[in-house]
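Just one protein chain is left out here, and the rest sit where they should.
After this line comes chain A, so read on.
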Amino acid sequence: MIKVLFFAQLREVLGCANLELEANVRNIAELRAQLAQKGQSWQEFLASDKALVAVNQTLVNEDCALNSGDEVAFFPPVTGG
């Protein structure tokens, strides 16, 4: 299983804080594509130019490989400080 988390505005527009799915995607790009099938807002707000992504708490790129047990987090560009 892969655990997927959503934060801030992304969590609110998707109406979802976290979900789990089978580890049948090889990388982040494939995960985004699979999640985009969940609906219009998922397709729109999870686009790679809108949502950053971290795997096991480290920012990664689209080609980052995924394995069972990974924690993936999608979130908007950060605004702390």
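Brief remarks follow.
Quick note on the criterion: a residue touches a chain if its C-beta (ideal position, glycine included) is under 8 Å from a C-beta of that chain, and two chains touch if they have at least 3 such contacts; residues count from 1.
What we mean here is this: contacts and distances are computed from a predicted model.
Think of the chain that is not pictured: of "Molybdopterin synthase catalytic subunit", "Succinate dehydrogenase", "Glutamate ABC transporter permease" or "Helix-turn-helix transcriptional regulator", UniProt labels it "Molybdopterin synthase catalytic subunit". For chain A, the residues touching the chain absent from view are 5, 7-9, 12, 54, 57-59, 71, 73, 75-81.
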